[in-house]
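Showing just some of the chains, left in place.
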Amino acid sequence: MDHKYYFPEQERFKRQGFPEAIYAPGKTIDQIISIAKELALHDGPVLITRADKKIYNFVKKIFKKARYFELAKLIVIKYAKDSGAKNRKSYVCVATAGTGDIPVAEEAAVTAEAIGAEVKRVYDVGVAGIHRLYKHKDILLNASCVVVCAGMEGALASVVGGLVNCPVIGVPTSIGYGVSFKGVSALLTMLNSCAANVSVVNIDDGFGAGVIASLMCRKEKSKIKD
Amino acid sequence: MDHKYYFPEQERFKRQGFPEAIYAPGKTIDQIISIAKELALHDGPVLITRADKKIYNFVKKIFKKARYFELAKLIVIKYAKDSGAKNRKSYVCVATAGTGDIPVAEEAAVTAEAIGAEVKRVYDVGVAGIHRLYKHKDILLNASCVVVCAGMEGALASVVGGLVNCPVIGVPTSIGYGVSFKGVSALLTMLNSCAANVSVVNIDDGFGAGVIASLMCRKEKSKIKD
Amino acid sequence: MDHKYYFPEQERFKRQGFPEAIYAPGKTIDQIISIAKELALHDGPVLITRADKKIYNFVKKIFKKARYFELAKLIVIKYAKDSGAKNRKSYVCVATAGTGDIPVAEEAAVTAEAIGAEVKRVYDVGVAGIHRLYKHKDILLNASCVVVCAGMEGALASVVGGLVNCPVIGVPTSIGYGVSFKGVSALLTMLNSCAANVSVVNIDDGFGAGVIASLMCRKEKSKIKD
């Protein structure tokens, strides 16, 4: 009977440790609370992305343990169950080219932490002063995955990709003016990267980068347990 | 003396198991042979990408063990040292939407194999006949990483991303006509994916996807050894 | 005398059951009322699109039977004459990928209803959780036409197109961020659809989709009467 597909099982499989997120823009507080309640029934971490403080104040009343990360504009309603037992051998490095890229980087970092990954931050190490990058050589070289957030020309992803031997996730940010085209230039730079270990997510998509990066760490843990 | 950076070390670190590739277009046979000889001195696997049979015939004279993968247009001069000892618990799944995407998929698959990863292929499972995808449910759900190659609307990456809980690497292909814009539409679709575990590489960049996918498998192995 | 063209007749022909709509943005209340009065002289349904509540309050004073659909931002001044006598055998299915696409979907649905079609709604069934779509299999398979509203990567139109054997009208929505390019990515995805039964209207053009979808139902009715 190989033509019957049991989706409910698949759904359960997917959700183990996989984050559930509510994208706040365009939703009413009621909608957000209602979706959050449903998602909180599952095992995985629950997040609200691009949320302002006002939303947090409402959410906080229902979910007492909810935490707000202002820079990342992220509410973590619930962390992954085993987040206390982090795998000490593996961590995500989140890097930015400039200070303007930090909010996106924080979205990635807090997301990864909510899923249970350890995160090390290396901020403001853009290529126009590349010696700043090398000060953090050790953190970069030992990471399981590096998330690089950069706007303008976005060249940092290539430089980091050429340095490390783990996967690099480029997050183009909308920082810049003129022909930065709100992140499109940085996106193109990263997609064209001459370093073969760089893949890319949507502009300003710190959440996506955080999910993928933490999956890389998590997998290592789960495989070890097998 | 923390301001001295020992690049030679870094270079060595990077190259352990990391692939070296020669992009054939625009290079003479002599240039290719010459670069290949130098790269072959290192530990990692050595590949020539986008190479036609004529190039292979020359290469074969120098590198007796070189193998040619016609569909992938890939010459593997040297495999990763430990490729015989594959980690049985981890494999890369390479999927395509249509038959036209197979050459790119093969570039990804052969690259990953050259680095030492096990690869399972799931071809021709595009979203216009999505029941074909579900026949391969088990292969997809147990992969360490899924590489999805798709042209035209490129929707397969999102569908797979919604199904599995490992990272998915989208490779937009230049297959299509009209507003496929030689892969740009598929690229945009993948970058906009509503599935949070999808990251993307350049159009037709099977090599990059193969590298990243194999790094995910490899890391698991190396971490276990630590 | 085959070179004389009697446009007035053609005009009358066209208007039987064909909707007349006033696009509100950039028009004064007086202009809207004035055009509405003229259009109401014809047989077809009369609508005001993209209208806010303020406009409705004015319109309501003149057209006592006018109804306002807040989500759709649509005022129906007059329904099609025979809308009470719906063809029970035929209906339009309006589907959305996410909750953000609902306003556009409602514009399509209310438009189709104003013209006299029966509409069934299937909302929030995007491809990242494709099992949600299959719960509505029966509604989809028996529709005369499916309108699919989706932003971001817009992949739902292809998936639905591959499932049903009636025409599918894709409505890309401006929902998304970064490289969604305000609906352009979803538009390209839909135009590139590998499912041959998908045609597409302008971004956020729920009205157009509603008109076309209802014409498909209506035709069936009129032909039966012949």
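Chains here go by letter, A, B and C, matching the order in which they are written, and residues are numbered from 1 within each.
Assume a residue touches a chain if its C-beta (ideal position, glycine included) is under 8 Å from a C-beta of that chain, and two chains touch if they have at least 3 such contacts.
Just so it is clear, the structure is predicted and the values come from calculations on it, not from any experiment.
The complex is a homo-oligomer: 3 chains are shown here, and the full assembly described by the structure file contains 8 identical copies.
What we mean here is this: only the chains that are shown with their structure count from here on.
Different-residue interface: chain A and chain C share under half of the residue numbers found at their contact. Measuring from the averaged C-alpha position of chain B to that of chain C gives a distance of 44 Å. A separation of 23 Å divides the Cα centre of chain A from that of chain B. Averaged Cα coordinates give chain A a centre that lies 38 Å from the centre of chain C.
Counting only residues that touch two or more partner chains, chain B has 162-163, 191-192. Residues of chain B that touch chain A in their complex: 2-3, 5, 10, 13-19, 21, 89-90, 131, 134-135, 137, 141, 144, 162-167, 169, 187, 191-192, 196-202, 207-209, 211-212, 215-216, 219-220, 223-224, 226. Those residues of chain C lying in contact with chain A across their complex are 99-100, 129, 131, 134, 175, 177-180. Across the complex, chain C is touched by residues 7-8, 10-11, 26-27, 31, 172, 174, 183-184, 187, 202-205 of chain A.
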